[in-house]
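Have a look at the structure below before the remarks.
Every protein chain except one is present and positioned as in the full complex.
Showing chain A:
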């Protein structure tokens, strides 16, 4: 049986055709278009009325909160210091701000291809991270000492994220190479470690680091709770990142390493000059994705009692004074996360197109 012969397609162009194709290609499409257009208009106008037109912006007008039909952004004006800085001493907030900016600058700089060498990237991160810790901790040059128990708010979130990244990345490289090792004992042990860490929820690992590890470590090795939690988080991150790097290593043709061996290149040089740069380059999109996930997951430390940005926002809602303004506070928190995460993922998308072009 032969299907009926269709007429050749008619060449179509112009705004009318574009409109027809994207809005009314069939009658069902037309109905759906109208429904979704109505939905978009309704949502945008509702957000506009609630969030901007009828909103209350300043604490002076706070009596109006809860009576009108608008958002009460006064809560943010009143409590933004608590949300952004947590329990950090009020007079020292400038240090926390500077420290945050230092890490954010480091993040932005490490997105610039100029820094993508095996030596520049780690040095950049050590400098940025060191500045952060020195500024936050203080205790020199007239800056009073602020211990990690008082760190909080957005700077704690950024600290945890960057510490996990700085500790976890070298660990991930070691794990990736160990899993590919030709020594069976080492490859198997590492594989088991990675698989178990990947199948456990992050929360259980952080919980174990905070509560259980002190039981099996001698006193002189315990450190403070924040340090243990960060190490636990870094191990979790490394288990995921190691698999990404391993995929990157596998994508390098065998011939390259064989060429290096035949040139009698030392092992270290093979790793640093040939394997790692390509592995990182090939897996940049997945690495960015992993960074995005890690940034969002820093919010989990709230559960084990740290006062990072989400916990401090939650504390604002927990008070009777602003208890009714939970929507505004949660939206503000969501906005903070969104800015970081959306920026990172847009960067990842840009990188992907750039690399696709580069490789033809």
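Quick note on the criterion: a residue touches a chain if its C-beta (ideal position, glycine included) is under 8 Å from a C-beta of that chain, and two chains touch if they have at least 3 such contacts; residues count from 1.
One rule holds in what follows: contacts and distances are computed from a predicted model.
Q: Name the absent chain by its UniProt protein name; which of "ABC transporter permease subunit", "Multifunctional fusion protein", "Cytochrome d ubiquinol oxidase subunit I" or "Electron transfer flavoprotein subunit alpha/FixB family protein" is it?
A: Hidden chain identified via UniProt as "ABC transporter permease subunit".
Q: For the chain left off this view, which of A:10, A:145 or A:185 is in contact with it?
A: A:185
Q: Touching the missing chain, which residues of chain A?
A: Interface with the chain not displayed, on the chain A side: 3-4, 21-23, 25, 29, 32-33, 36-37, 39-40, 183-186, 189, 196, 199-204, 207-208, 211-212, 215-218, 292, 296-297, 299-300, 302-303, 310, 314, 317, 324, 326-327, 330, 333-334, 337-338, 341-342, 345.
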